[in-house]
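Here is the structure we will look at, set down as structure tokens.
With one protein chain removed, the remaining protein chains of the complex are shown where they sit.
All chains are identified by letter, namely A and B, in their written order; residue positions are counted from 1 within each chain.
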């Protein structure tokens, strides 16, 4: 077990390191970093000063090392556009994104677990088919289109919920439902598959044979087992959600990380962009690491492999 | 395992990865109505895209700004001249929709072709050779999965400018992970099979074995992943265009049409619903066909 964990941890660090190189490379994509930093109407002298201040004349590898050093100390540099520290900006916005991600996930689980169980219990029936239809539709409907339709109905027609912003929990409902609906299908498939598996297991058959009521067998024994892999998926989806909310955050003018990144792209604000990309990747790496540790702890077979 | 199976739809990947290699049994086609329906719609859309110049009643680029936002024929103000009406610049909406099918399908197929080549190559290398090669492949896949794909795509498009070519390249280079995961799992199974081992013993080259023995056995899985990925690439193109960072106007792309119609949606809902429904139908049909194909390749169907 310790060896497995150490290996797994080492891999995570290595991945994070490689991602940091890619994120650093993002800044260089646009070529003229000094020009972007100096901004409007910079003279040749201005540019020279910028090049010197930021050490842009040093070899790339040296620049990378110094950037990485700063990042490890929590210093992501200064935003080209807002002229304020990137870490402050991220700190400001990350709360909204995390709330949105958690709410979306909750909604996705609330839809997918009952539907997945129903689909498994009545496997092959019209309920099963209906569930897979709903899941297919979820994947087909572009999330931005669904978002706009929800705004039209809930914000404008029925005036039940605000159309945009992040002032209260009510502001998060429409974006969270949109994102939640979009990530429901994978959870539903997983719950369904897990339940079908669990229901065919010996102990469930035994419980049934003992004459326990069907709903108790399903809920108490089978579901518990079926949900184990879901935990792993939750951590992973949480990572993806935080990164995948760019479109939704910008539609709902929800002032979070995705929206910040979207603005940063528009303004060619590369320090912000590379910080967000790096942060999201690291969050993802950490979450998968956690889920692997949990899995290893749950499943002894994995510890040896 | 978890780090490799978490694409947008991890279960689909996992199911496929666990499916033993085999060949498609076309005789069971009729048992899979979803494949027939989905496939039928997709084929229809492809035909529409190919024959767009013959089918479109008007030039999709011809604007008439004195005749804008004419509603479709089923509205009182509509006319048969413009069956689906005209857009905010007075261009024929049906013609733009028909040409839009070209853009969506072209981007979907082209991007996935690139992705499948990258993903299959990496997957084959990792699965067939195992050991260190496999470690490198797994590592690359993990890095790719940890990158926030939409953000990276947006950033690259923002730097290099939006065009069909750029969008295809970006999506192709970013969407190979599922191919790699599934191909790696399946090819490592195949590599251990007896006939491969005996071919090796008989002195066949690795290249020969991979192209003649391993690859053909992967075809069904590859087709299934390709359908999933085409659907996903089409949606991503739409999302990029929706944000204004994909295909640029005046190219008729469904995502762009939705984007341009969105500020009219509260008053002229048909402007946004027509391309929205077209996009959803195409993606739904591809996914339906993909689902059917998956049933077809898994030995005992679903559940």
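Here, a contact is a pair of C-beta atoms (placed from the backbone, for glycine too) under 8 Å apart; a residue touches a chain by one contact, two chains touch by 3 or more.
The criterion applied here is as follows: contacts and distances are computed from a predicted model.
*Asks:* Looking at UniProt, which of "NADH-quinone oxidoreductase subunit D", "Na(+)/H(+) antiporter subunit B", "NAD(P)H dehydrogenase subunit J" or "ABC transporter substrate-binding protein" names the chain that isn't shown?
*Replies:* Of the names offered in "NADH-quinone oxidoreductase subunit D", "Na(+)/H(+) antiporter subunit B", "NAD(P)H dehydrogenase subunit J" or "ABC transporter substrate-binding protein", the one UniProt assigns to the missing chain is "ABC transporter substrate-binding protein".
*Asks:* Looking at the full complex, which residue from B:109, B:139 or B:264 touches the chain that isn't shown here?
*Replies:* Once the missing chain is taken into account, the touching residue is B:264.
*Asks:* Just name the one of A:5, A:22, A:163 or A:290 that touches the chain not displayed here.
*Replies:* A:163
*Asks:* Given the full complex, what residues of chain B touch the hidden partner chain?
*Replies:* Chain B touches the missing chain through residues 61-63, 65-71, 75, 77, 88-89, 91, 158, 161-163, 244, 248-250, 260, 262-270.
*Asks:* Over the whole complex, note the residues of chain A touching the chain we left out.
*Replies:* 32, 35-36, 39-42, 46, 79, 81-84, 89, 92-93, 148, 151-152, 155-157, 159, 162-165, 250-253, 255, 259-260, 263, 266-268
The rule is simple: only the chains that are shown with their structure count from here on.
*Asks:* How many angstrom lie between the CA centroids of chain A and chain B, rounded to a whole number?
*Replies:* 22
*Asks:* Applying the document's contact rule, which stretches of chain A touch chain B when the two form their complex?
*Replies:* My answer: residues 11, 14-15, 18-19, 22, 26, 29-30, 120, 123-124, 128, 132, 136-137, 139-145, 148, 152, 156, 185-186, 189-190, 192-193, 196, 232-233, 236-237, 239-240, 243-244, 246-247, 250, 258, 261-262, 265-266, 268, 273, 276-277, 280-282, 284-285, 288, 291-292, 295, 302.
*Asks:* Can you list the chain B residues touching chain A in their complex?
*Replies:* Per the stated touch rule, the residues are 1-3, 6, 8-12, 15, 139, 142-143, 145-152, 154-156, 158-159, 231, 235, 238-239, 242-243, 245, 255, 258, 262, 265-266, 269, 272, 276, 279-281, 283-284, 287-288, 291, 302-303.
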